[in-house]
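One protein chain omitted, others in place.
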C-alpha cells in the first residue's frame, strides 16, 4: 500500500477562492486531487526531457489509405522500431481517412525519432505525439 | 483524385539553408512535404478552437487498476459520453499501472469536457488529450 | 492586508519525494510557494481564454531596421492600437537586427489581433506574445 503524507499549504484568501472555482469547473472531488494533478503534470513534462528515462505515450497519425505505397512504408517503419511499439489501434474515419493510434514505450529520444519518421512520410496528413508516463515515479 | 497546385515561395538564402538542415534532420523527402506539414499543423490547431467543428483525437490515461472504485467510475463516465467514443485500447504497463487510450470524435468542447472528467477522477495519475483531425479539410 | 488561509494536502509518499526534488531544483523556498505558482499558472491561462477579461502581457518582435518601410508600418500599426500599448523598449541586437518589446494591456482578443498584425508584416522575423496577468485575481 502507498502511504499518504499530509502537509499544510497557505494561500491568500482571494487566490484560494479562484482555485476553488477552477476545481468545481473541472469537477475535482477535492483540493488534494487537483493539486496532485498539477504536480504530476510538471513531473511528467520533466521525464520527457531526461534522455535516460523510459517514457510511455501514443503516436496518432491520420492518413489516406488509398495510397498503397504509404501503407507499406508505415508498416516497414513500425517494424524497424518494433521494440518501441506496444500495440496499435486503427479507425476508419471516413471514405478516405484512417486514424492510427500507436502505443509506444522506450527512451524519450527514440520515441521522438519514431514519431518524426512517421510524420515525415508523404501522405501522412497529421501526426501527434502524446507524452504520458509509466507512472513509476508518480505512485 | 486530388489535384495538386503549385506556387512559388521566395526565401532568403540563409533561411533556406537552415530549413534544408531541419528537413534532413527530420527525414522529409522534400521541401513541399515539410511545408505541407507546417500548414496542416496550424490548421488543425485552429479546428480545435472552432466550437462547431467535429474533431477527432485520443485521450490517454494512466491509472492504478487495483482501485476498484476507480475502474467502475471510468467505465461509467465512458458510458455517459458514449456517443463520443470510437474505441479504446488497454495496456498493462507494470504490476500496478494501466494505460488506456480512448479514441474520440465529436464537437471540440464536448471532447474536452470528457477529457477533464476523466482527469479529475481520484486515482487517475495522468491524462492527456491529443488533438488530431478528421482530415476532411486537409485532403 | 491579504489574509493567508491554510489547508491540508495529502500526497502519496513517493510523489511528495519527487515534488520536493523539483522544488529544490527550482530553488523554491517552500512547498506552499511552489504550489501557489502552479495554481497561478493555470488561472492565468484561463484568463486569456475569457474574452471579457482584461489581460496584460508583452509582444516581442525581431526585425531588420534597414527596411525603411517596415519601420513605418510598425509605428503606424502601433498607433492604430494605441489604447492597448503601455510602453515599449528597443534593443539593438546586432548590426542588422532589433528587438522590440511592447507592453500591452486590454481585452485578450484585441491584444491577440495586435500581435497577429505585427507578426504578419513583411520583414518581421519573429514575434511572440507573452501572456501575463494584471494580478487582480491572484492577490
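Labels A, B and C are assigned to the chains in the order they are written; within every chain, residues are numbered from 1.
Note that in this section a residue touches a chain if its C-beta (ideal position, glycine included) is under 8 Å from a C-beta of that chain, and two chains touch if they have at least 3 such contacts.
Remember, predicted model here, so these are calculated numbers, not experimental data.
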Shown chains that the omitted chain touches within the full complex: B, C
Residue ranges of subunit C at the interface with the undisplayed chain: 26-29, 33-34, 37, 40-41, 44, 56-58, 60, 62-64, 86-87, 89, 91, 93-94, 96-97, 99, 101, 103, 105, 116-117, 119-120, 122, 125-126, 128, 130-136, 138-139
Contact set of subunit B toward the excluded chain (per top definition): 2-16, 18-19, 22, 31-32, 35-36, 38-40, 42-43, 46, 137-139
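Keep in mind that, in the parts below, only the chains that are shown with their structure count from here on.
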Category of the chain touch graph - line, ring, star, complete, other: line
Chain copies touching (subunit A, subunit B) - same or different residues, decided at half shared: same
Whole-Å separation of chain centres (CA-atom averages), subunit A against subunit B: 9
Shared-contact residues (touching 2 or more other chains) in subunit A: 40, 138-139
